[in-house]
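Only a single protein chain was left out; the remaining protein chains are all shown in position.
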Amino acid sequence: MAIVEKVLEVKDLKTYFYTEEGEVKAVDSLSYYVAKGESVGLVGESACGKSVSSLSILRLIPYPPGVIVGGEILFQGKDLLKISEDEIREVRGNHIAMIFQEPTTSLNPVLTVSLQLSEALQLHRHMDKHTANEEAVKLLKLVGIPDADKRATDYPYQFSGGMQQRIMMAIALSCNPELIIADEPTTSVDVTVQAQLLELIDDLRSQFGTAVIIITHNLGIVARYVDRVNVMYAGRLVETAPTDVIYSEPKHPYTVGLLGSVPRLDLPRKRKLYVIDGLPPHLARLPVGCNFSPRCRFAVDHCREEKPTLDEVGENHLSACFRSGEMKELAAKERED
Amino acid sequence: MRAYLIRRLLLIIPTLLIVTVIVFLSVRFVPGSILDLMVAQMGELSGITDLDIDYLRHILGMDVPMHLQYVRWLGVWPQAIDHATAGGQISGIIQGDFGVSLWNSESVLQQLMQRLPVSLELGAMSLIIAWLIALPIGVFSAIRQDTWGDYAGRTFAIVAISVPAFWLGTMVIVYPSILWGWTPPVVYIPLADNVGENLLQFLLPAAIMGMVISGTTMRMTRTMMLEVLRQDYIRTAWSKGLRERTIIIRHAMKNALIPVITIVGGMIPLLIGGTVIIEQIFTLPGVGRLLFNALTRRDYPVISGINVIIALVVLIMNVVVDLAYGWLDPRIQYR
Partner (left out) sequence: MAEPITTAPIRSEDVRKRRHWFVDLFTRLWKEKPLATFGGIIVLIMFLTGIFANLLAPYGFNEIILSDRLDAPSGVHWLGADNLGRDLLSRVIFGARISMIVGVAGAGLSVMVNMLIGIPSGFFGGKFDIIMQRFVDAFLCFPPLILYLTIMAILGTGILPVILVLGVSMGIGQSRIVRAAVIGIKENVYVEAARAIGVPTGRTLIKHILPNIMAPILVVFTVGMGRMILAEASLSFLGFGIAPPTPSWGGMLSGTGRTYMLQAPWMVLWPGLALSLVVYGINMLGDGVRDLLDPRLRGGLGRYGAVKRKKPAEVTS
């Protein structure tokens, strides 16, 4: 395994929510890393803990009911969970920036775009107001806002959803962070705009060498834009591999299912789409064995008794399934039936 | 904007017409015996004993059919020839003629204008004091939700809503007087005479009224603030690394306080009601006291005049508040 320079490493992260229904393990023993300048996809169904895990990195879990109960988040040699409130503020927006799912609600409705852009510059880059405003216009141009100099003083509601998401990207980019976390950045915009936004993220990444985590529920969308894919299920990482490997040799039945459920143009139309039966488990009432075992077509008794660990199944390829080794044959057999 | 304003002001007219009907009916639709009562009362209070009911009915303009009385009062029909001030002319509330007091023949409008500054000053000061109490505590209560500070703030809000102004006012007069021999001034000092002493005189009554009305505002502030604090854009603000203080002041407060400030429209009626009691306790010669005296003497022209004008003030304030809302919130544009 090649030695990589890790910009972020999440180790054994546990984020639980304490609700009326009991302890909800939104993120349970999650470990992964992001290499410098790398683009990583974090994929899973809604409510599988992918957003919570990314919010945990910047300690933005709403309390109550959420608490980060354990783990380490290593960034630039420091554990982000151990540093002081002042220190984490220095990281937020400056070294690690976020782009959220809903641009319409993520921008403050009563403040101008230029103010929302320049405040981070003033804070982290110590620019004066005037310079920060000029920089804000430059950033808006960079993300492709037409008439940026005129529109900087507009309010968010005067922009379309796609344009608002570009503004969010400009805010995230403003302090030239080492890592940008994009939480379902394209879910709430048109399909045509989705591709544009993802292209833009990719462009900016190659231009500035920023590492990116793209969180999504749609494996198909990110395939072109990420180097490596982490698949999450019910709060846990179930498989991680370079993108091409995930597509060609998925080792976890959940990944197999996810891939099978993506409509593909390159395969015969007669081929039926794969459906994963059932619903994700309630995170407060997880099964004893593998979290996926109740829905898994290949589950054996062992799967229902013990939780599988994330084991190496190939180069840079980890999978949390007792039957990872036989997956290729199992999937092939399944397709024949 | 201008078209919007004109439309809003035009919409006041039908509502105001209904208001005049309600006022007219409730004040003129008095049981017949009330005239006897008036004769007796006037005799008792002013020494006039030979007052004839028919004469009284005539000078009140009540000897003509109800609809005629209304159109004369409203000012779309000529008054009776021997009417005290506007014989034979069209003169009613539309022309600004609210009639004269039954007791001293003074113009209702003139009396009202004389008293208005006192009530306005009291109301404005109370409102400012209410905000000074309510906004900081409400915001604090929200950002420290479910801590002892929050519980204290919420308890204070409910106490403020529950304690009647007249009792609080009475206690503030009684106990300092018994303990230290201090009583609030009873003679009104006009603002023009001595600004300092006038403000000092208004401070205590305004503080009591302010405290009483602060409860509602405080709860509203807290609720709005809590609502805003869990919005996505607050999360964005945190993700930028801003200080909590900046987030509260710049990102949360403006969003939360816009609706809070605009409920002042709903507070105007409360304030006006409050002035009646407070002016009575602290002997301030405002509209509230004018109304109170008119009510005790059953001075119907004054009672109806005050009611119509107060309703008009409330309607205009609602428009002003709506305009303020648009000015504060960039998302709202009037067309």
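List of remarks:
We just call them A and B in the order they show up, numbering each chain from 1.
Everything below uses one rule, namely that a contact is a pair of C-beta atoms (placed from the backbone, for glycine too) under 8 Å apart; a residue touches a chain by one contact, two chains touch by 3 or more.
Keep in mind it's a predicted model, so treat the numbers as computed, not measured.
From the options A:P64, A:G209 or A:G314, the residue with contact to the unseen chain in the full assembly is A:P64. Only one of B:L10, B:I81 or B:I178 touches the absent chain when the whole complex is considered: B:I178. In the full complex, chain B makes contact with the omitted chain through residues 14-16, 18-19, 22, 26-27, 30, 34, 142-147, 158-159, 161-167, 170-171, 173-175, 177-178, 222-223, 226-227, 229-230, 234-235, 238, 244, 247, 268-274, 276-277, 280, 291-292, 295-296, 298, 303, 306-307, 310-312, 314-315.
Assume only the chains that are shown with their structure count from here on.
Chain A and chain B have CA centres that are 56 Å apart.
Contact residues of chain B toward chain A in the complex are 230-233, 235-243, 246, 250-251, 254-255, 258, 329-331.
Within the complex, the chain A residues that touch chain B are 55, 58, 60, 62, 89-94, 97-98, 100, 102, 105-111, 119-120, 123-124, 155, 157, 168, 171.
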